[in-house]
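The complex is shown incomplete by one protein chain, all other protein chains being positioned as in the whole.
Each chain carries a letter (A and B) given by its place in the written order, and its residues are counted from 1.
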Amino acid sequence: MLKFTLKRLGYMLVVLFIVVTITFFLVHSIPGDPITAMVQDLPEETRTVYLARYGFDQPLGVQYVRFIKACLCGNLGESLRYPGRKVIDIVRNYAPVSGVIGGLSLAIGFTIGILCGILAALNRNKWPDKLIMVIAILGTTIPTFVTAAVLQYLLTVTWPIFPTTGWGQAKHIVLPVLCMCVGPVATYARYMRSSVLDTVNQDYILTAEAKGVSQFRIVTRHIFRNSFLPCITMICSSIAGIFSGSFIIESIFAIPGLGKYFISAINDRDYSVVLGLNIIFTGIYILAMLLCDILMALTDPRIRYSNDR
Amino acid sequence: MKRAFALLLSLLMLCSLLTACGGGNETAGGDEKEQETQGSQTDTPDNTNAPDEVQTLSILYSAEPSVLDVARFLGIADRSLFYNVLEPLVRIENGVPAAAGAESWSFSDDDLTLTFTLRDNCWSDGQPVTSEDYATALRRQADPKNAFAFASDYYAIVNFEAVSTGEMDADALGIETPDDKTLVLHLTAPTPALLSSSEFFPCRADVAEACGDTFGTEADKTPCCGPFVLTEWTHNSALKLEKNEKYWNADNILLQSATLNIIPDSNAQLASFENGSLDYLTVSDADYVKKFQGRDDMSEMLIPSARTQMVVFNCKDDVFQNAKIRQAFSLAIDREMLAEVISNGTATPAYSLIPAECSVGSLNFRENADEPLLALKAQHSDAKALLQEGMKELGLGEDTSKLTVSFAWGATTATARTYAELYQQMWQDALGCVVELEFNDSSTHMSNVNQGNYQMAITSWGANIEPQFQLSRWANKKGGQSQWQNADYNSLVSRANQTVDEKERLELYAQAEEMIVTDAAFAPVYFAAQRRFYYNYLQGLTGNTFDTMGLSGLYTVGRE
Partner (left out) sequence: MSELLKVENLSVSFLSYAGEVRAVRDVSFHVDARETLALVGESGCGKTVTSKSIMRLLGRTTGVIQPGSHIYYKGEDILAMDKKRLSQIRGSEISMIFQDSMTSLNPTMTVGAQITENIRTHARVSRADALRRAEELLRMVEIPNPHERLRNYPHQLSGGMRQRAMIAIALAMDPSLLIADEPTTALDVTIQAQLLDLLRGLKDRLGMSIILVTHDLGIVSDFADRVQVMYAGRIVERGTVEEIFQNPRHPYTWALLRSIPGMAPDRKSRLYSLHGTPPDLLLPLEHCPFAARCEYCMPICKKQPPAETVLSDTHGAACWLLHPNAPRVEIPRGIGGVNRD
């Protein structure tokens, strides 16, 4: 187990390095630079001074080496668009916000989705199944910004129950989480439904029935446990997405999250932030994948014991 | 039964598809010109009650401030925050410079020395505001390490340019602080427009040094001496201002607190205003404009932005190096139509560069200078013929249909495409040539234009009170974004900048404007304005374009 984890961590670092390198060169290939993005009318001299201060006048290769060296020292750079703010601080301040919304919506969406999926599968082709599948399709196809805009108008203007925008209190969390968990509910409901339908047709369910096991126990111990395994893979990649947040939700509800920050940084050509956040997100993603592998190994005995016979 | 249901469902879906295609609230169709109140004080229509007990405001703030450090900020919007939390030497009130941090000022006889006498004012922590604070700000702005983006605004100060490019040391800067209440600026040349175009804020040297790079990144790292104090700053979300009791004019300020909300999404902004979370808002969406005009608890005001929407021509381009071709394209623009359609009736067609709000000293510029394009239009009634002349001069023949030019737009939304297509259609119809469109996001667009990678491009520039600011853009070595290099123009503008006499100055500016607009370095299209809606309980909103009073004059009466 330990060797397995260590090997995976090793691969992780290699992948991280490659991703960071590619991003570096990609970001610098976009026309425009941070100062022009912000201040239209800049005298050439100031521009030169500005670029020199941040080292952008150096050839790309030199910049790259300096960047890698800085990363290894843990210095992910400083924002260009917001002088004085370090990327690490930006992550520390904004990530929890995205984390709360992303985490909550994932948790709620996942739970409701899984339950709906089981319900749908066990009542196949009857009205609960049909209703849940319609909701799931709507959830997957209706774009987030439509749901968010509609809900925002309905629940803050037509019936002013919630605040339109803002952050800081519990009431600010409700609408964003509501909008964001539509996707996971739909996805996990469909996924779980097909997984359960698969499982239900397995022979070992018949064996369990032949043993006289109660329907309840068949659902909980045999069907649920075995259908749930494939969903673990999915939730791990969703976990990776929690912190990158949803740009759309954060923009519409004016939430100071990392997703919005990342996209704005790209528009502003804020190289350091883009690169720094990219490293963080890639790292989180890879960690989530590793977590997933470990979880799968722990929960599915076929994987865990495949090496010893 | 099932079949009937399925049929009904598909019918419903078809109907929804059709209605979705029909509606489009972004292409404005402004039918009636609404009653506009231009730049006047708001007055409560009926009950002039006493101001409310609790005075608080909730308004929209355009974007997260870059950094609240006068020497490092990058966004033009950050300035509006400075006017609330810091006290500049001079504020613009009702369009003219008024005493603020400085009680009075005087120019020397040769107009090369400007002396300010400061009034008594305190920082929110009790420390008095001294001339040293204003000097610190200027020194930090000149410091090349800070890479101050707007350093060119202060080049009038002796050695400011040299210091900011690193050629000279900081002590060479032409400023003096003989005592705590006196600040002296030495100018390279007489600069009559200095006070109306450059702002002078103070900066606490001790706090700046203690915080280092993080100065101005948090509420507790931003010292305040203005009418308000920044008490809370939730990044990317909101800022909270509270009245500064130690402000010299605190007695005359009714507002106790204000929340500045940072809401990037326009639908969210409109929803927030509609349900009362925001007290006023600039609205451009045609449907919402109608909706708000129909509400009794809201009023409307039209605020000119002093911003000229224009098409810049690349004068180094093979085609657009020819003045006649440029003039033809400029004349072919149907300014009335574009102003009406694109701005939903808020903009004014522009036949000149300088908007109507600009003035030279006490004289209004536009009232004293004719719009140059009107004269050009009278001269050349047929734009297409003019184009043909230009083409012949370049040896491109007479057939305009063989001419293909590109027009770059700095946005990629659907609305942007519609607008660009309007221009395209207009030119193709009037001139018979082919116009290709190019769309990029704003950063790329800006970069392309600055580097001269374009033929025609859309852009807009805001003016300051005096025309100098707007005209100077093309008066540098490069010739501005159009790369229109004209030595006569440059010398005209620099002479004008140094002319103290108002009438002379105005005359010189008028000549310069006439030169550049007639030679069509760019084609002005319209002067933009904004439609602002506000709730009736809000008092003190002026529509003055250039005023820098901040929120200090606002208060509410009768807010439920």
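Assume contacts are C-beta pairs under 8 Å (C-beta built on N, C-alpha and C of every residue); 3 or more make two chains touch, one makes a residue touch a chain.
Keep in mind that this is a model prediction, so the values were computed, not measured.
Although one chain is omitted from the display, it touches the following shown chains in the full assembly: A.
Only one residue in the set A:6, A:72 or A:210 touches the chain that does not appear here, and it is A:210. Not every partner is drawn; the one left out touches chain A at residues 200-214, 217, 221-222, 225-226, 229, 299-302, 305-306, 308-309.
Everything below uses one rule, namely that only the chains that are shown with their structure count from here on.
Here the CA centre of chain A is 38 Å from the CA centre of chain B.
Residues 64, 66-67, 69, 72-76, 144-145, 147-152, 161, 164-166, 213-217, 234-238, 261-265, 267-268, 271-272, 274-275, 277, 441-444, 446-448, 450, 459, 461, 473, 476, 478 of chain B are the ones touching chain A in the complex. Of all residues in chain A, those touching chain B in their complex are 30-33, 35-46, 48-50, 53, 78, 81-85, 93-94, 149, 152-153, 156-157, 160, 163-168, 251-257, 260-261, 267-269.
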